[in-house]
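The structure under discussion is supplied below as structure tokens; questions concerning it will follow.
For this depiction, one protein chain was excluded, whereas all remaining protein chains were kept in their positions.
Labels run A, B and C following the written order; every chain starts at residue 1.
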Amino acid sequence: MDLATLIPVLESTIRLSTPLLLACLAGLFSERAGIFDIGLEGKMLIAAFFSAAVAYSSGNVWIGLLAGIAASLTLSAIHGLASITFRGNQLISGVALNFLASGLTVLISQNWFRQGGKTPTLTDGARLSEWHLPFADSLRDVPVLGPIYSDLLSGHAPLVYLAFALVPATWWVLFRTRFGLRLRAVGEAPEAVDTAGVSVVGLRFAAVAICGILCGIAGAYMATGLQPFFGKEMTAGRGYIALAALIFSKWRPWYALGACLLFGFLQAVALRFQNIDLGAFTVPVQVMDALPYILTVVILAGFVGKAIPPRAGGEPYVKER
Amino acid sequence: MTDTPAIELKGISKSFGPVQANKDISIRVMPGTIHGIIGENGAGKSTLMSILYGFYKADSGEIFINGRQTQIPDSQAAIAAGIGMVFQHFKLVQNFTVLENVILGAEDGGLLKPSLAKARGVLQHLAQEYELNVDPDAMIEDLSVGHQQRVEILKALYREAEILILDEPTGVLTPAEADHLFRILEGLKREGKTIILITHKLREIMEITDTVSVMRRGEMTATVKTAETSPEELAELMVGRKVLLRVDKTPAKPGKSVLEVENLRHTDSAGVERLKGISLKVQAGEILGIAGVSGNGQSELLQVLGGMKTATGTVRVNGEEIDLTGRYSDGQSRRARGISHVPEDRQHEGLIMPYTAWENVAFGYHHDPKYQKNAILMDNAAIKRDAEGKIERFDVRPPNANLAARNFSGGNQQKIVLAREIERNPDILLVGQPTRGVDIGAIEFIHQQIVALRDQGKAILLVSVELDEILSLSDRVAVMFDGQIMGERLPSETNQTELGLLMAGVTQMPDKDKPLIHVVDEQLDAQKEREAKRHGHS
Amino acid sequence: MDKMPAWADAVLVPLISILLAALISALVILAIGHNPVEAFSIMVKESLTSSRGIGNTLYYTTNFIFTGLAVAVAFHARMFNIGGEGQVLLGGLGVALVCLYVPWPHWTLALVGATVAAGVFGAAWALIPAYLQAKRGSHIVITTIMFNFIAAAVLNYVLVNMLRPRGAMEPASGPFPEPTHLPTFQEMFSTADTVLFRSAPVNVSFFLAVLACFAVWLLIWRTRLGYQIRAFGHSESAARYAGISPVRITVIAMLISGGLAGMMALNATMGEAERLVLNASEGAGFIGIAVALMGRSHPFGIFMAALLFGFLYQGGLELAFWTGIPQQLITVIQALVILFTGALDNMVRMPLEKLFLALRKGKA
Partner (left out) sequence: YDLGGKFDKSFNEAAYNGAERWAEETGGSYRDIEIQAEAQREQALRRFAEAGFNPVVTTGFSYASQIAAVAPDYPDTKFVTIDGYVDPEAHPNVLSILFAEHQGSYLVGMMAAMASESDTVGFVGGMDIPLIRKFACGYAQGVLAVNPDATVIANMTGTTPAAWNDPVKGAELAKAQISQGADVIYAAAGGTGLGVLQTAADEGILSIGVDSNQNYLHPGSVLTSMLKRVDVAVYDAMTAGADLQTGVIALGLDSNGVGYALDDNNADLVSEEMKAAVDAAREQIIAGEVTVHDYSEDDSCPALDF
């Protein structure tokens, strides 16, 4: 495969990975603090809608982004209320929020825009523009590195760079700061945190809030960056894939990057090489469509050992029964 | 010494729903003393101390620290009031290092680096001062329980606690470790710190405390000066009746050999060899006690014999070899061979905690034809009847077969397991830590049952970290260290010190100048290091 | 030792929770400019007060019972089977193959054959994730999600390239032959002068679903296998102590789970559509998760939850029909019901417990 073929595939990989990565890091914060979250999908979806809707009406994508984050945070707050304050079942809460987002987005959008759940298309300032890295144009002609820099790395929406920068940032926060230490501890042994005089509830709400913010960014990226509009169900199951990536990465930031890039890459390859002609017979489209998923299973079974979740994950912290 | 108590609790009451764990409790603890608290399982000791530490909130009552009334709504407040607590079940983050655990909640700023550096220094200092050596960079899960406990104490000292609460600290320690702990406590006391010690072991109370309070069913029944009381009196105060503190048994009459183990080897999933060629023999009508610090292979020995793990070597039961690796190397097959097994960890192995008592009575024996109604269904009525009989004969309290196992106290949970295994009338009974965390009333009963089984001519293999228990129950004692048997002794011809040294892998008496604990520590550290190397720090 | 009577926990708590969900739903309906009272009465009237409405409700209920039971069985062995969707699709394929290619003399025999096929195909689709979980520790949540996508691809391929009648536009199999048609309630319960359950899709497989509830209840609480599944689910180390093989239980529980999910296809594919269509699962695999969670993995609870969701589905269609409110409103109501009964239940329970405790103290 030559560079000219490879670069578009990798470019596509970066775009497809970004929402996954943001959602995956979101889940990482939440689950590291012991709160399982299968509601990533719903948070992304609702953020996608509100960011597009508000960006459209305000004409400013950044206000849209904030609105998306706020919407996602609201769902986080409900999730926190259910699973932290009222010690409810975290899985149920997540499932419920996914339904809620899927219903509400269409309902509200229909009520506001009457376009069947879609928002109007964003233009100009309401849309996330691409960032061109410095010297991108002048360096394009440098062999090999030129195209890599100018075509592959340059020219993405700012949120893409943010997403990738968040990987080391997440690592640093988790493993180098007091907040990170406490956050990891509360996911492993909340009673240790409690007896050390730190509020378990406070930490967990903080983690869930971070999760909300990151999902908000992920959703906003989809509806204002990748696409300049919201379409119903446009997250199309990416929240679940992000969840899979999270387990795949064993709840670690760098591995999460790897897992998300892998998922993105497999999809990009499947999209790019949809009809492979093997001479005697053509590989059916369906095989290529399913390929990312098949490969995921193979890789999981073959190379990734058992993933051990944070010990206190999924369990509400109960002192007194 | 002043007259102001370091701690004074007045009229503390606490209910968990319908259960009243503490009823109007008042207690005074003088500064610079060691104050013991004893009481049966569920008497409310841990609850009371958790209230003092702000872990639970009392329904009513007042707390005075050094004469000043103090509100302790959470642990933060307790720490600020100078209180430190070592919980019965450690509150450590298993996959954090010692340093990380120590600074958790007491960091000096947003970034970890400076906090860690400072803690390293303080820890070094504390280690020297109190002989509290632990590797600051070790993971908690790689530490022995004794070392984990040191971490808990270090945590409290790091926070500059003036009042230290220890809830059943010796339950999991070797004699040498316990002795060491007591020396530390005495050192702390000399510095003027106040210590509250909860324990089930009267010997420890007599040995180290200045005053002792007795709790029963949520109430404080007495507080006495240790010097003015006796173990017998305390036992009676606790249980409300006279208790036999020694095991009453006749000499063994060993019969034919029931269990023969030769060159047993087991490697765990991480690739560490846990059993390195064990050979032993147990005869009918005798109790072979296996002493050892936990983590030296006794658990694995029981698990292999009980069919939970595979191994190489030969094991014969009644002369017939059993399958150690293949299709028949599971718990079911062992039971069919007449092996009963009381596992070390009743909560994670012996019982299904959400199952009712009667469901647990069938656990492991769910294939027994007498529990089946027909080819498809189980006969729950029959199991229930069976369970009710067992509950009555083993005096399980409350005598309610429909109660979930998790709602029984540790001692009563243990009785359920024992009733299930002993009444199978096995040829050989494997018993691990039969009385861990159990109060003296229940200990007496459990010991009696084990001896009774022996007297029926059954073979018993007993594993315990309690040397008292090993010495008083066993007819022969073997000591395990690092996956091997270090030696065998007769209880009448040995003592705690000798066994304690064997348990640490020391086969010769060390020279007089070196404190025992250092010898033990060195051995244990060396062992851990070997292990860590084999793990390859994966 | 309980803080409040069992009946209060089993009846009062869910009831109040549902009322709360209804309250919020009413607010949502108000917000989009409709009358909640009218909306609710349409839903109730059209789904519960006529035999036809009931028939439609029960049709959806049947689907949800199967997928709910599937999730629940796996849950008892502490596994989260998100693969219901895929297992239903494969179950549908099994049903279609059996119905199309075996010359059945009578529907009773066909039903037996199709049940076996649906179960086997659904179970087979769960087998690989189960095996990988048991032997390789591959997380079942990931593998079952992946298998949903793979199943969709398989079905797409098979329908478009193999089962589709020549020249047909629709990616669906040809209609099943007459003898495989399952009797509907209309055929079963109508008399010459009164037509009951007119044209409602509910059919005999509803009874199969009820039977499945009972069978699962027996399995979980009355058989040795169920005893072992639950034990394994509660504690793997204890299971090992008792000689219960983790691999065996993992695989068996997932096979049962997949089989139950596959059987949903009996209702949708054999009972209703009478041919295999592309979207044979209708999203019921995911609803099954909610149903199982709400039903607390107990067959009776699942039955009730499935009924509730069936009501919401049917009521929602009628609501959309009579008022033009988008069906997404129903999704929102479902979400609220799941949230309040399943996740926020303690919000109701905690004050109730206090109340009962105070009452008891007052008496004592």
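Heads up, the rule we're going with is that contacts are C-beta pairs under 8 Å (C-beta built on N, C-alpha and C of every residue); 3 or more make two chains touch, one makes a residue touch a chain.
In this text, all values refer to a predicted model and were calculated from it rather than measured experimentally.
If you put the missing chain back into the full complex, which of the shown chains would it touch?
A, C
For the chain left out of this view, which of A:118, A:156, A:184 or A:204 touches it?
Touching the chain that is not displayed is residue A:118.
Per the definition of touch given earlier, which of A:63, A:226 or A:295 contacts the omitted chain?
A:226
Would you write out the residues of chain C that touch the absent chain, in ascending order?
Against the missing chain, chain C presents residues 56, 59-60, 149, 152-153, 155-157, 160, 164, 166-172, 175, 199, 201, 268, 272-273, 275, 277-280, 282-283, 313, 316-318, 320-321, 324, 326-327, 330.
May I ask you to list the residues on chain A that touch the chain which is not drawn?
So the residues of chain A touching the missing chain come out as 5, 7-9, 11-12, 15-16, 19, 115-118, 121, 222, 226-229, 231-234, 236-237, 267-268, 271-272, 274-275, 277, 282, 284-286, 289-290.
Basically, only the chains that are shown with their structure count from here on.
Report which of A-B and A-C is connected by more C-beta pairs in contact.
Per the contact counts, A-C leads.
Rounded to a whole Å, what is the gap between the Cα centroids of chain B and chain C?
46
Would you kindly tell me how far, in whole Å, the mean C-alpha position of chain B lies from that of chain A?
46
Round to the nearest whole Å and give the separation of the Cα centres of chain A and chain C.
Each chain reduced to its C-alpha mean, chain A and chain C end up 29 Å apart.
What are the residues of chain B that contact at least two other chains?
Those would be 17.
Mind pulling the residue numbers of chain C that touch at least two other chains?
Chain C, residues with two or more chain partners: not present.
In the complex of these two chains, what residues of chain B are touching chain C?
Listed in rising order, the residues of chain B that touch chain C are 17-19, 306-308, 330-335, 341, 343, 345, 348-355, 359, 362-364, 366-367, 372, 376-378, 380, 403, 407.
Which of the residues in chain C come into contact with chain A in the complex?
Counting only chain C, the residues touching chain A are 28, 32-33, 80, 82, 128, 132, 136-139, 141-143, 145-147, 149-150, 152-154, 156-157, 161, 286, 289-290, 293-294, 326, 328-336, 338-339, 342-347, 350.
Can you list the residues on chain A that touch chain B in the complex?
Residues of chain A touching chain B: 175-182, 184-185, 188-189, 191-199, 311, 319-321.
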